[in-house]
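Starting off with a structure, shown below.
A single protein chain has been omitted from the complex, and every remaining protein chain is retained in its original position.
For subunit A:
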Amino acid sequence: MKKLKLKELESCLQQVDTFESPKLLLEQYPTRPHIAACMLYTIHNTFDDIENKTIADLGCGCGMLSIGSAMLGAGFCVGLDIDADALEIFNSNIEDFELTNVNMVQCDICSLPDSMSDTFDTVIMNPPFGTKHNKGIDMIFLKTALQMAKTAVYSLHKTSTRQHIQKKAAEWEVKMEVLAELRFDLPASYKFHKKKSVSIKPNITEKILR
């Protein structure tokens, strides 16, 4: 498979269609192509957790991370999301990109059956942070991701939650490593944003299951 350069990946991901009317309560916003590209590139080149692997994308939305993974040679990607509208956009993206190894399931990550344990090599996700009457949802996503993944979970979280995550990782007996700290540029996608762009500082966290 032709080796895709970071810049090429990023410019491909810029073609991914995103939410038309993002739903506030679901914290819907697209993962920026630059962040998605950097994250996926690292996972692929440093850790080799994408090529020929089965990958789950929890809270996939319009599929930015799944599509990027498929472009880097993933064996099979499954996106999971609760919102039918987002999945419809994801579906049309898959057609546009002519991908044949990406599927999606509409479901509620917070109530997945145990039968999904150890079903994927890698989980890659940008979960909701829990800022909209859904406090703690980021940890539910993380816990579920760790159950589903056989090898590793790569996830984006707010820097302010780092200590809490470290504590939970120790409790769950998984190894956690912060891979990068980024500034997230969120242009005002919700009407009430008064500032032009809001900076949150999430960090990419890797967890390796023992």
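Simple rule for what comes next: a contact is a pair of C-beta atoms (placed from the backbone, for glycine too) under 8 Å apart; a residue touches a chain by one contact, two chains touch by 3 or more; residues count from 1.
In this text, contacts and distances are computed from a predicted model.
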Which of "thioredoxin-disulfide reductase (NADPH)", "Nucleotide-sugar transporter family protein", "General transcription and DNA repair factor IIH helicase subunit XPD" or "Multifunctional methyltransferase subunit TRM112-like protein" matches, in UniProt, the chain that is not displayed: "Multifunctional methyltransferase subunit TRM112-like protein"
Touch criterion as defined above, residue of A:Met39, A:Met64 or A:Leu87 at the omitted chain: A:Leu87
Residues of subunit A (touch criterion as defined above) contacting the omitted chain: 76, 78, 82, 84, 87-88, 91, 100-101, 103-108, 111-113, 115-116, 119
